[in-house]
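Only one protein chain is missing from this complex, and each of the others stays in its spot.
Up next is chain A:
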């Protein structure tokens, strides 16, 4: 039988065969609830992971193609060194543009710390030059060497020291999200294994009767496996649905809101939570199958 046919047979089932195992209300409700709760949590873990991924990309992209040159020099040399630095930058391969920030822009940068009335003229504030890189980027070490020779007061900041820890943090957050999904899947497997063991133990007499009338282990196991797999599928479907609704209820991502308002799914990412019920059903199938086989071997 092909995989597709086997899957169809499994999903459609055999109404008569399904009835041989008595309905177990309590275990059924527990399995449904556990699957729903785990799927709900998995949606959040997935959202966290995806948001962390987007954040890492955004931080990386924003910081990767820009650099800052800071010139600290006596006020009478500032204009000269700025002009020299711009000349160096204009002739450096990999730099798309370089622009010295004017007084207003520098004041705006310092405003959050010193307020709006900062007397910029009376303070030895360094001159900042914004550098925009090409796709290929420039050779930072080579540029530093040239600047040290031609513009002694220039310090190049290519944002590496900011970017690396941010990217590492976002990467770890993403990993944590996927690890959480793995742990949730494992926990669901453990819960369903325990529920399946309980159901199999409670139905030892049923198993004895089925064996007496010639039922194979495969037949007996299938009756339990199908039941638990479908419970996990429906429970996780409900949990994932609720999780997605909760995600929709979160505030929209905003520039000022930072990371938390960006916690959610974007575009095709909304399709990913739909995989959670399938994953839950797969976990339940595997866990119940192993539990049933082991229990049937013990009961033989």
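Throughout what follows, contacts are C-beta pairs under 8 Å (C-beta built on N, C-alpha and C of every residue); 3 or more make two chains touch, one makes a residue touch a chain; residues count from 1.
Everything that follows uses one rule, which is that contacts and distances are computed from a predicted model.
**Student:** Name the omitted chain as UniProt records it, choosing among "Succinate dehydrogenase", "Histidine kinase", "Molybdopterin converting factor small subunit" or "Cell division transport system ATP-binding protein".
**Tutor:** Not shown, but named in UniProt as "Cell division transport system ATP-binding protein".
**Student:** Which of A:22, A:142, A:165 or A:182 touches the chain that is not shown?
**Tutor:** Residue touching the absent chain, from the options given: A:22.
**Student:** Across the whole complex, list the residues on chain A that are touched by the chain not included here.
**Tutor:** Touch set of chain A with respect to the missing chain: 16-17, 19-20, 22-23, 205-206, 208-219, 296, 300.
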